[in-house]
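The structure that follows is given in the form of structure tokens.
What you see is the complex with one protein chain gone and the rest in place.
Moving on to subunit A:
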Amino acid sequence: MPRIYDLCARVQNGFRARLQSIAVPDTKMNLAVCNILYREGFVSAVARGNHMAPDATYTPTTTDNIATRRLWLTLKYKDNRPALNSLSVVSKPSKKVTFTVNQMKDLAAGRRAKFIKPLAPGEIAILNTNRGVLELEEALKQNVGGEIIARAS
């Protein structure tokens, strides 16, 4: 199954090429991250579909069509400027980054924590917690720490 960097690369490239919509592999992790991007307003729609187009009507995922299943993201632009400039991984298999709540608070406050650059205004961090894939602010509200998988700005 593709790692998070696959989604990051596809989304970034899609924005740079000024595409209207892109198709990414349909996995639980990808869906969770795409939902966060949608809730934060980086992407205008997230839909399931096949490799040609998003589903017009509801199509259940079966063993027959699983190979063609995709997640379609509709990208957002204004004045030829993309809503998302960079979606980069933070925690890598070679160096995992797991934060406690206090370290997350430092990041949110504009201070660096554990060699991770602080969040600029308008930047978000996506982390994988035991309460699911959450955005940094949501995780702070629920008082859970976790592994920072990506940051988007």
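Simple rule for what comes next: a contact is a pair of C-beta atoms (placed from the backbone, for glycine too) under 8 Å apart; a residue touches a chain by one contact, two chains touch by 3 or more; residues count from 1.
Here, contacts and distances are computed from a predicted model.
Asker: Can you pick, from "Vacuolar protein sorting-associated protein 51 homolog", "Transcription initiation factor TFIID subunit 5", "DNA replication complex GINS protein PSF2" or "Small ribosomal subunit protein uS5m", the UniProt protein name of the chain not displayed?
Answerer: "Small ribosomal subunit protein uS5m"
Asker: Among A:Met1, A:Ile66 or A:Ala120, single out the residue that touches the unshown chain.
Answerer: With A:Met1, A:Ile66 or A:Ala120 as choices, the missing chain is touched by A:Ala120.
Asker: Given that one chain is not shown, which residue among A:Phe42, A:Trp72 or A:Phe99 touches it?
Answerer: That would be A:Phe42, which touches the missing chain.
Asker: In the full complex, which residues of subunit A touch the absent chain?
Answerer: Considering the whole complex, subunit A reaches the absent chain at 40-42, 76, 78, 81, 83, 120-122.
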